[in-house]
Structures are given as structure tokens and as C-alpha cells.
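A single protein chain has been omitted from the complex, and every remaining protein chain is retained in its original position.
Now for chain A:
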Amino acid sequence: MDHVDGNALAGPLSELFAVDITAATGRCVNCGLTGPVAELRVYDRAPGLVARCPGCGHVLLRYVRTPDSAWIDLTGTVSLRVRLPDGDEEGRG
């Protein structure tokens, strides 16, 4: 089955998080690989989104959006490291 990558999570997850999660560094529960969420393998031809580790294929994140709620499962993720902008508003524009 064909997949896209974690960049495709940016839009859906922007409804939940105040920062861009695709640039965050995630760590896989199964193999310990760390890398940007943008590099996960994302399967989006289902009712939800499933993001797998590019190293071992383990599921790091599942996300389902229904008309009145969002459900996110991060049991496959040990941690997310998010860079926060330092004071100055960076980029944008």
C-alpha cells in the first residue's frame, strides 16, 4: 500500500496543537529510532491516519477525526521533542 509522509499530518494535527508537530522529533517505542515526525510513513486511505516508523514499521501515531471530536493514540511514541521559537517571531511572511 502506498504511503505519504508525516508532512501530511500538519493540517489535521494543527487542529489539536498550537505548534507544528511535523518538525518535532519523535522516538519510536519499538526500535528507538528518533527523527522528525515529517519523515514518518503515513497511511491515509482509511477512516483515520496511521503513522509508522520509517525504520521498523511500528505504529507511532493514530489519528481519527469525527464530526464532533478528534482521537489521537500515541502509545507507539516514547517522546516528542518540540522546538519552540525564542522570543522573536521567526519566519512567517
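Just so it is clear, a contact is a pair of C-beta atoms (placed from the backbone, for glycine too) under 8 Å apart; a residue touches a chain by one contact, two chains touch by 3 or more; residues count from 1.
Just so it is clear, contacts and distances are computed from a predicted model.
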> Which of the following names does UniProt give to the chain that is not shown: "Gliding motility-associated ABC transporter permease protein GldF", "Sulfatase-modifying factor enzyme-like domain-containing protein", "LrgA family" or "Ferredoxin-NADP reductase"?
Replying inline: "Ferredoxin-NADP reductase"
> Going by the touch rule given at the top, which residues of chain A touch the chain that is not shown?
Replying inline: 2-8, 10-12, 14, 20, 22-23, 36-39, 44, 91-93
